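As you look at this complex, bear in mind that one protein chain is not there, while each of the others sits in place.
Order of writing sets the chain letters: A and B. Residues in each chain are counted from 1.
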Amino acid sequence: MLPPVFGVLFDGIAYGMLLFVLSVGLSVTLGLMNFVNLAHCAFAMLGGYVTVTLIDQLHWPFLATLPAAFLAAAAASVVLERVFYRRLYRASDLDQVLLTIGLAFVSVAVAAYFFGTLQQGIETPPMLRGSTAFFGLSLGNYRIFLIGVALLVTVLLVGGLEYTRFGAQVRAAVDNQRMASGLGINVDRTFAYTFALGSGLAGLGGALAIDIVGLDPNFSFAYLVYVLIIVSVGGLGSITGSFFAALLIGVSDIAGKYYFPELGAFLIYLVMLIILMWRPAGLFGKR
Amino acid sequence: MTSVDSTATPQDYLRSLSRWHPIEIVFWLATLVPFFLFPDYLSLASQIAIAALFALSLDIILGYGGIVSLGHAAFFGIGAYAAAIFSKFVMGEPVIGLFAAALVAGIAGFASSFIIARFRHFTLIMITLGLGLLMQEIANRAHWLTGGSDGFQGIDIRPVLGIFRFDLYGYTAYGYALATLFVLFLATRRLVNSPFGLALRGIRERLVRMPAIGAAPRAHIQKAYTIAAVMAGIAGALLAQTTQTAALESISFQRSADVVVMLVLGGAGRLYGGLIGAVIFMIARDQFSGIAPQFWYFWIGLLLITVVMLLPNGILGGLSDIYARWRRK
Partner (left out) sequence: MSGATLATRGLAKNFGSLVVARDIELTLPAGARYALIGPNGAGKTTLINLITGMVAPDGGRILLGDEDITALEPQERVRRGLTRTFQINTLFPKLNALEAVTLAVAERRGFAGQFWKDLAIYKEAIEEAHDILVRLRLADSCYRPTRELPYGRQRLLEIALALATRPKVLLLDEPAAGVPQEESGDIFEAVASLSGDLTLLFIEHDMHVVFRFATHIIVLVGGAVFAQGSPAEISADPRVREVYLGTRKHA
């Protein structure tokens, strides 16, 4: 029989895995081009609303909507990259922050206009509802599914990065942009593809998040802070970093809510500040 | 650019850069107009003056020093709460309260400047964001000190300098806020045209060249950050004193984000950019206040996108480009 703290741990891990899927794309694109994309969670929100629409209007099964959410977010990112982001690759941090926040604001308004401001919920397939008994704990089936998806994504990303040619290009460009382009790697194009991939993953995360945290137009900003914290603590450009930072934040947040509700997010901000002061590039970032 | 005649010395040239332009006089005279033409809007006018002061304080570090801060409201809020606490427990005279708030905000600014000065780019943005959020959490949790989400209770503001009572229409409030803004504006104008202002611009333009000319950029950045914190704290104190409330809103991320938008809208690094941006932003928000918040977000978002893509130097920058092009003809 496992004590209840393991149940809390499990919930924290599941939440952390969701945050990982949401954050990993931003970490890689930031590490690659130092492009500060604060509209990242708007792509997540898009993925969420695509899923809601497909289920409610077209009666698609939930699992089928997941690749659709990924592709919709990736496609949107390709359009935005062509029209806006491309011109700001070498712009100042401030300009990038302002443009992407502007896009995020517009996304909030558009979502509210089309979907209203109420929180959306969805019906997940029966297999994912309910819970499974595990050594005296009752583990939510959806959360088990979430952890599984996140681990699959991690394996595919790490494998892709290590064993594919594109992955090697990404690694080279993250490591040393100037040298990579000197070697003939088209860094801008690598970024565009990586950006699409990362935004697609955000969209997937948004779809997965609906059953855990709900979906409303505020999603673009509500989780942005956590995503930014994970990316900066984990280290820009590091999948491993995002993974562990997301776990850390996820577990801390859930455990905090259970055991120290008075503290709120205080502890997370403090931990982030301390880690950043100690390791400005993040725990796994390049020095 | 000022035109240069051949008999002018370099010193004359530099002096000409800090000379008062007639349009500035027009601007400041225009700030007196609400007293006569818009007496119903005096409370909005004092809100604008306070926002303008806050934006001016951010301009010092962002426009002139190149430091992107997403947590500047920390000092605004500290100033607001400091002024509130001072009025309740020490004395209600507002001008002395301003000095007290300035001191507290300045200490906070100085302390955090040690951290701020060591980082750049994304890490710096995250640290300013983190510090701001941390302050917001502390203000939220410390009910005993700040009143938490209920707001601070018991502000007791006496007449300004013992003479000017705060009236219901807002004449005193606006006069007080405007006078403070003007005084601090003069100080900022002097700072911008001083050797220190030049050093800040050097830091913004090419940080890596500064040590190579014998400069210690960290000391300059710390000084600028502390000064900006003092000014932001005074702006926050003005808010608490003129509205007789101090609430979490004053230390929130929303306020930090709004002031960045105001400054960028008007044009950072141009002294008047924050002021113009504050006027436009606050009036627009007042007009939009009846409509659902989504519309506000839509237009602000669109505005930000437009400014970044088409008007990188804000409205003042755009105007000065048009003026320069017109003069060349």
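Rule of thumb we're sticking to: a residue touches a chain if its C-beta (ideal position, glycine included) is under 8 Å from a C-beta of that chain, and two chains touch if they have at least 3 such contacts.
The structure presented is a predicted model; accordingly, all values stated were derived computationally and were not measured.
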Which displayed chains the hidden chain touches across the whole complex: B
Per the touch definition above, residue among B:88, B:141 or B:201 touching the missing chain: B:201
Option touching the unshown chain, where B:83, B:133, B:191 or B:300 are the choices: B:191
Touch criterion as defined above, residue of B:23, B:37, B:212 or B:310 at the omitted chain: B:212
Residues in chain B touching the chain absent from view: 1, 4, 10-11, 13-15, 17-18, 187, 190-191, 193-199, 201-202, 205-206, 208-216, 219-220, 223, 227
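Just so we're on the same page, only the chains that are shown with their structure count from here on.
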Inter-centroid spacing, chain B versus chain A (mean Cα positions, whole Å): 34
Of all residues in chain A, those that touch chain B in their complex: 30, 34, 36, 84, 87-88, 91, 93-95, 97-99, 101-110, 112-113, 117, 217, 225, 228-229, 232, 236, 262-266, 269-270, 272-273, 276-277, 280-281
Parts of chain B lying in touch with chain A, wherever the complex brings them together: 62, 68, 70, 115, 118-119, 121-123, 125-127, 129-131, 133-134, 137-138, 140-141, 257, 260-261, 264, 268, 292, 294-295, 297-298, 300-305, 307-309, 312
